[in-house]
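With one protein chain held back, the other chains of the complex are shown just where they sit.
Coming up: chain A.
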Amino acid sequence: MDDVPLIRTQKPDRSAPALALTMLFLATTAFAADAIDPAALKRLVQQDCGSCHGLTLKGGLGPDLRAESLQHYDPEVLTSVILDGIPDTAMPPWRPLMTEEEAEWIARYLQNPEGK
């Protein structure tokens, strides 16, 4: 099972839904630490980033994070800000709480919320 490249978002095969569902379940369990869970990450952005940047991300104690305000940033820069924070500001490093892949996903999601 280890080499099955399944992620949670993959749609089960219509011809074998039960098998696909089983594999999905196993994969989710096996790769729980690595899997990207878009619903959970969207919730984190809204609720936890939102506690400083506003529920609608238009800014609060922290700056505006809406897509139009972030377009000119390199996604890698945003990813590193998420992971390592900005010293001497209220932006904390999120590395203890998420993987690099998750941070990268969030950076892309912020720049293109419709695409996720």
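Here is the rule we use: a contact is a pair of C-beta atoms (placed from the backbone, for glycine too) under 8 Å apart; a residue touches a chain by one contact, two chains touch by 3 or more; residues count from 1.
As a working rule, contacts and distances are computed from a predicted model.
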For this session: Leaving aside the chains on screen, match the unshown one to its UniProt name from "Protein nirF", "Cytochrome ubiquinol oxidase subunit I", "sn-glycerol-3-phosphate-binding periplasmic protein UgpB" or "tRNA 2-thiouridine synthesizing protein D".
Result: "Protein nirF"
For this session: Would you write out the residues of chain A that touch the absent chain, in ascending order?
Result: 47-48, 50-52, 54-56, 58-61, 85, 88, 90, 92-94, 96-97
